[in-house]
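FYI, not all chains are in this one, though none of them got moved.
To keep things simple, chains are lettered A and B as they appear, and every chain counts its residues starting from 1.
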Amino acid sequence: MKIRPLGDRVVIKKIEVEETTKSGIVLPGTAKEKPQEAEIVAVGPGGMVDGKQVNMEVKVGQRVLFSKYAGNEVKIDNKDYTILKQDDILAVIE
Amino acid sequence: MKIRPLGDRVVIKKIEVEETTKSGIVLPGTAKEKPQEAEIVAVGPGGMVDGKQVNMEVKVGQRVLFSKYAGNEVKIDNKDYTILKQDDILAVIE
């Protein structure tokens, strides 16, 4: 199954990082804050969105930071994704 | 009876998926979250909407993801539909 976002939307998959505390205890992903890091899975075509021209500047495979709580969470083939507007992507991590 | 949406509106019919839990119990549709998946039933003509040109990019028969709680629920010939703006459709599933 393939997901094709519309307009200036982007599909991302959150990256949950395992983390070791100073005392050496591993915190599993669920014990931490909502992650803000993600990989881009699909990119919409851009074009005229709400009467304004939007050019897509992110690409599939990029690792990005995004606004916490932005977008809609969806489940496809039992996996969790987030669909958000490109404007909710803050930065690319290189 | 035929329903013809105005402007950039789209009529969708939600797809309620029966789901089997890991233990094998079938959860009927009503026991789950509001579905976000739907089939497009009718598409408005687009054109000038609120002073902006809107081109319709979805087609009847497509399977789509839409914003939870978006749009208006209506009952036609005793069946439930949702009428929403094309901009509330997040992605097409292929």
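One rule holds in what follows: contacts are C-beta pairs under 8 Å (C-beta built on N, C-alpha and C of every residue); 3 or more make two chains touch, one makes a residue touch a chain.
Just so it is clear, the model here is predicted, and its values are computed rather than measured.
Undergrad: Shown here are 2 copies; how many are in the complete complex?
TA: My count for the entire complex in this file is 7 copies.
Just so we're on the same page, only the chains that are shown with their structure count from here on.
Undergrad: Which whole number of Å gives the spacing of the CA centres of chain A and chain B?
TA: 23
Undergrad: Within their complex, state which residues of chain B touch chain A.
TA: 36, 51-55, 57-58, 65, 67-68, 86-87, 89-94
Undergrad: Which part of chain A faces chain B closely enough to touch in the complex?
TA: 1-7, 9, 11, 42, 44, 48-51, 72, 74, 76, 83
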